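One structure is given below, encoded as structure tokens.
Excluded from the complex is one protein chain; the other protein chains are retained at their positions.
All chains are identified by letter, namely A, B, C and D, in their written order; residue positions are counted from 1 within each chain.
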Amino acid sequence: MSAELLRVTNVGKSFGGFVALDRVSLRVRAGERLGLIGPNGSGKTTLINCISGALYNDVGEIHFEGRDITRLPPYVRARAGIARSFQIPKPFRSLTVLENLQVPLEYAARGRAGARRATDEALEMLELVGLRERAHEDSAGLTQVDMRKLELARAMAAKPRLLISDEAMAGLSSTEVDEVLGILRRLNDAGITVVMIEHIMYAVMRFSERVICLDAGQIICEGTPESIVQDAGVQRAYLGA
Amino acid sequence: QKPIKVGFSMALTGGLAAGGKGALIAMEIWRDDVNKRGGLLGRPVELVYYDDATQGANVPGIYAKLLDVDKVDLVVSGYGTNLIVPAMPIIMRKKLVFPALFGLAANEEFKYDRYFQIMPAGPDPKLDWSRGFFDLAMAQNPKPKAIAIVSADDEFALNAAAGARANAKKLGLNIVYDKTFPPATTDYSPIVRAIQATNPEIIYVACYPPNSVGIVKSASEIGLKAKLFGGGMVGLQFAAIQQNLGPLLNNIVNYDFWVPEPTLTFPGVNEFLAKYRVAAVGKGVDPYGHYLPPFAYAYLQVLGQSVEATKGLDHGKLAAHMQKATFDTVVGKVKFGKNGEWATTRTLQVQFRDVQKDNLEQFSGPGKRVVLYPKEWKSGNLVYPYKQ
Amino acid sequence: MPAYSGPTLALSLSIREVEAGYDAVRALHGVSLDIAQGETVVLLGTNGNGKSTLLKCVMGIVRPTSGSVALDLDGVAHDLTRLSTEEIVSLGVAMVPEGRRLFPRLTVEENLLLGAFRPQARADIRKNLAFCYETFKVLKERRRQLAGLMSGGQQQMLAIARALMSSPRLLLVDEPSVGLSPLLVSNTISMIKKLKDLYGLTVLMAEQNFHQAIRIADRGYIIVHGEIVFVGDVAALEQNELVKNYYLGTG
Amino acid sequence: MKSTVFWGALATIFAAGLALTGVVQNEYYYNALYLILQGTLMAVAWNVLGGFTGYVNFGSAGFFALGAYTTVALNKALGLPLPLLILVAGVVGGLVGVGLGYLTLRLKGVYFAIATLAMSIVIETLVVNWSYVGGAKGSYMLTPDTHLWFDSYIQMLFVVMLLLTLAAVAISRMLNSSRLGRGLSAIRDDEVAAECAGVPTLRLKLVSTSVMGAMMGVAGAPFPYFVTFVDPLSAFNLFIAVNAIAMPMIGGTAHWIGPVIGALLLGTTQEIVKVTISSEMNVLIVGVMLVAFITLAPQGIVGLARKLRRGRPK
Partner (left out) sequence: MFSADLLANAVVAGVLLGGFYAAVAIGLAIVFGQLDIVNIAHPAFVIVGAFTAYILNSRFGFDPVLVGLLAAPVFFIAGVLLYRIYFIAFERTGQESLSGLAFFFGVMFIIEVSLIMAYGVDYRLVQADYIGRVWSIGFVDFPLRMLVPFSVSALLTAGIYLYLSRTFLGSAIQAVAQDRLALQLMGADPVRIKQWAFGLGIATAAIAGSLLIIIGPVEPSVGRQYIGRAFAIVVLGGMGSIPGMFIAALILGIVESMVSTFAGPSWSPAVAFGVLALTLALRPAGLFGRT
């Protein structure tokens, strides 16, 4: 068993009186492919917001590569190797698609970047997600699906050690889902740990080595994809089978 | 004949525009008067002026343009201290005579010997400004003891208040309230009430027109009690404000420079005011123009008379003449002294009397603003104590 | 569930030879499509093939450069290409747009009430609101929360519910299942079916989730590169090679 | 624009400015140019924060006055020479800018804009009540007699201002077309996403606010010498704030050249109108110009040029 990359301990987060995350603990091994599922509003996005630093958790600790990152600002975490895509796309609207990728390449991946020019690397990643022809368009003009692809590409451009994808495949047909899965798979093969949030069960099943299911801010089940779909709680809360 | 050009900046927009536009009308009347008589040195007179928008930053450029591009022969100042001072460096460098319009102690720092102030504040402008007010108060029996001084936060009002403070200290008065307020205040009742709470016998107020209106109205609403009220309120000299305030003005003692009292009917002033009244129609300026316009006319008279007397445009000679001559103007005899101020003060203290409601015409004639001080020009006696 | 038994109102949408695009990009090439009263039609096509553009053409958000979009309503024909979006909405056409397009700084309930802006819908506002709250319980629980703070899936529910608030007769849905959990996808699909049965709602739906879509679809169109390449009923769709390739993976 | 061309252009402009003082005596031109340059410097400064970083500053006049009053106070207290005064004014402006930068931690959008306005009003009230620098009465600054080898003091001020403005333009260009500039754009578009992409947003915003503050302080520092009499009314002038915003808007906020173009255009027109049309008409013309320019080119002149270029078939 390889080393532990991420450890989330007793993380809780509430908004006003509403408890979105209720003392969640989980571990992610280096090189793992983890699927995160759960009903709408169960706290998946909130959890990764806490991991990436977009939100600070109220209680609990988060360790990345053994280092306590609970209170570190997001950019430090990004530089340390945590990258995430946003479920509701947040492109840099005044920048072109290409420039959108240059930002993480020049900031998050600095130091880890190769000798090559940022533009070349960015173009390569756009090629991967199929946005190469749109490289010089304004990102504000992309369709929803393209924006999601851009989200994924931008996360990849941060050259992360841990990549968290928040519903990057929503709205794609199954072939397209396969393509994206292929990309994630290749990144994983290159040693990048991937946490994937997805409602497309087919994708979750195919990709994940391990699946965690959240409900109402708590982990209700954890296990192999096959065991998860058999779980009664998951079926009741999530799959509705 | 090539005209003689007189250049200046004037506040035609912004905070001081009400005065500036009135002054401009007066200056144009002077130009026409002079030209009708054949001009100066046989040459017609032309006014060259630019709007400084009541912003000091515009002034240096305007005078540079007047001198270097328009090549004016003579310059005079714009209206107000803040718009006179920024012109000084260039004027001084070129050693020009500089008749100035209503700057309070503007030459105290520069001590420029070719500066001549038409405002009759006197050789010690800050103190002279309120001297009469205090002399009147101290002549009463029993002598008042407690004074409140309140002023707006701007250059003129603060200087006036500083003078009042110095006078009060000299006279051993007890200053029970001494505060300033922002010129852009909307409601004055808290201020008036706070003053009232200190029970002053004399209240000296220094401020600009909208403040004056607000303070007088609040004072009446609150029922302000004092024995002497007024002093340095700009605005109470203007007809529209006088008309609106009406009887609220009665018994307020305030400074002024010229009022239509029999003691002040200098030769030419009525003719000038008649012309002004006609020219002012429809321009949105004060219809009677008692306050600033006669002086705007007069400072050009001083300049014109000096040109005639020295028979030329040599600034050295003009300055020498202005320093020693006595001029006959529509505002009376003018003689300059220290720092180019009037040799003796003629800051009037006038008291409003018998003001009726809603009557504009009443202010065109005598009797409504009785001159109490200085003695030479006195036209009535102080009604004391102040009552509303 | 009883089948629709109200008055059979005539409603049909017919799209003829529509060409449309954005500036330089041409997204639709001579697309024709028909929907009859009470029918549910699903529009299939992978990313970027023009599904959303077609729906936008119906709503008057994108103007076709040629072709016609005609809505026949109670015997009156309306040329939708000449009407503004607002006018089309007030005819009883509603759309759940791509990307949700909520009013993020209004509360959930305020969003829903605005859904009933069109005068014809205001009478039914209580009933519709109750229906939405019943279908999506979480919306009721969080009705005072700002829409922008809801989770992704909750926002999608709100977008669907808001469209229903206008008591539409023709509902256009752009990928209703995006971001919804499997349970909710099937609930949503069931709800659309229920509405269809209860009120004779006519539905045009762009949807990637083929299995769910065919639960309620009567017919389907497949659009590729802005052209309709296949039309057929559900049975025919399931046999189609394209569908097999693109949609019938393991899902 | 290539770097060599850019630096060449800057050097040429500066040389031309110096040459001008040798040839032209007419003081008027230096007065007018000084004000145009002052406007340009303010516009460039505003744009660093408002244009590049997306934080609108309504309190430009406050920073400008901070510079001006630093000069007044230090000149009175220590009699420092102009270059030092400018330096200190820059430092003071920069420090207050840093303070403003920390505000961005909590305040965004219009809330931030209003906070800057509030800050400016608070500074103004402090100055009004600070009698050492003249308070509301204002304060005199007698122009020194020495002016290096220049014919007059205003010539020297003009050259100083030219140098400062060129430096500001260079800094602004550096900020705009570098890694830093992309970081600022990312902040403008979405701060959370920027952070998650590794952009140290607070640090960049502090750079941005302090550069803005320093430039504005520097712009205000020579002002007392220019007018010789400063009072809060002239130092906290509405026009200073209006121009600082309007000039970049007219020129275009996304590119470093935008505020320069806008300032040259608007500033020059204002100076010309001021001395050609001698009445309230000049304010009217400025108003009409603002409306006309911004209506015809809502993205600024740079934006318009871009659109035209893009619209042309390749």
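Going forward, a residue touches a chain if its C-beta (ideal position, glycine included) is under 8 Å from a C-beta of that chain, and two chains touch if they have at least 3 such contacts.
Because the structure is a prediction, the values reported are computed rather than measured.
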item	value
Left-out chain, listing which of the shown chains it touches	B, C, D
Touch criterion as defined above, residue of B:Gly214, B:Gly231 or B:Pro374 at the omitted chain	B:Gly214
Options D:Ala68, D:Leu82, D:Met119 or D:Leu162, residue touching the unrepresented chain	D:Met119
Residues in chain B touching the chain absent from view	13-15, 17-18, 20-21, 153, 179-182, 184-187, 189-191, 193-194, 197-198, 209-210, 213-214, 217-218, 220-222, 235, 238, 240-241, 244, 248, 283-286, 358
For chain C, residues in touch with the removed chain	59, 61, 84-86, 89-90, 94-95, 97, 101-106, 110, 113-118, 122, 146, 162-163, 166
Where the missing chain touches chain D, by residue	56, 103, 106-108, 110-111, 114-115, 117-119, 121-122, 124-126, 128-129, 238, 242, 245-246, 249-250, 280-281, 283-284, 286-296, 298-300
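The rule we apply is simple: only the chains that are shown with their structure count from here on.
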item	value
Distance between the centres, which are taken as Cα means, of chain D and chain B, whole angstrom	37
Between chain C and chain D, centroid-to-centroid distance (C-alpha), Å	52
Separation of chain A from chain D, taking each centre as the mean of its C-alpha atoms, in whole Å	43
Per-residue multi-chain contacts in chain A, two or more chains	none
Residue ranges of chain A in contact with chain C within the complex	15, 37-41, 45-46, 87-88, 143-146, 167, 170-178, 199-202, 205-206, 237-240
Interface residues, chain D side, partner chain B - complex	25-28, 30-32, 35, 125, 128-129, 135-138, 140, 142-143, 152-154, 223, 226-234, 237, 239, 271, 274-275, 278-280, 282-283
Residues of chain B touching chain D in the complex	12-13, 15, 17, 48-51, 53, 55-62, 64-65, 67-69, 81-82, 85-86, 88-90, 93, 109-110, 152-155, 158-159, 162, 180, 182
